[in-house]
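Please read the structure below before turning to the comments.
One protein chain omitted, others in place.
Here is subunit A:
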Amino acid sequence: MKTSKKSFAKITALLMLTGTAFIAVGAVAEKTIRGDHFATLRHAPLNTEPTPPPLTNEKEHHGSLARNYPAQAPIIPHQAHKYQINRKVNQCLSCHDRSRVHESKAPMIAISHYLTRNNHFLAQVSPRRYFCTQCHVSQESSTPLVKNTFVDVDKLVEASANKKQH
């Protein structure tokens, strides 16, 4: 009777020990997720799935939006996520193509879009320029995830000119 009680206590102690060990290992594993010390836009540990921010609507804008630097692909000033762009059809071109702009009053896609990479002109939009949304994007009114320190080149030129004067 006594021995059986003792052995039972022993087994319970052993079980408790292994249990705490498992919990401890789990806690350690949770703390040392690889890459967690990098700053990312997730704002959550890699092993958790945070609730995504609510969707916002694309902005509708009167006329075109200014470019921030000369080589910037113009921003789409209207909703465009519903437009089908694939092998069969490009709905952006149904307004912005050369053959369509007289009716749609939309700006024509730039002539650079008709050039191959060897600067040869094509009759139609070059395949490398076909997928509009690779460069052109609509805007949403969401807060930036990171601080932007971009300064317009005109401001930089102005600042350096001012410096020379003084």
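Please note the rule applied: a residue touches a chain if its C-beta (ideal position, glycine included) is under 8 Å from a C-beta of that chain, and two chains touch if they have at least 3 such contacts; residues count from 1.
The criterion applied here is as follows: contacts and distances are computed from a predicted model.
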item: Which of "Imidazole glycerol phosphate synthase subunit HisF", "Spore coat protein", "Helix-turn-helix domain-containing protein" or "Cytochrome c-type protein" matches, in UniProt, the chain that is not displayed; value: "Cytochrome c-type protein"
item: Sole residue of A:His43, A:His62, A:Arg117 or A:Lys155 that reaches the chain not shown, by the stated touch rule; value: A:His62
item: Touch criterion as defined above, residue of A:Val89, A:Cys135 or A:Val153 at the omitted chain; value: A:Val89
item: Hidden-chain contact residue, picked from the options A:Arg42, A:His78 or A:Arg128; value: A:His78
item: Missing-chain contacts mapped onto subunit A; value: 60, 62, 78-79, 82, 84, 87-89, 91, 93-94, 100, 105
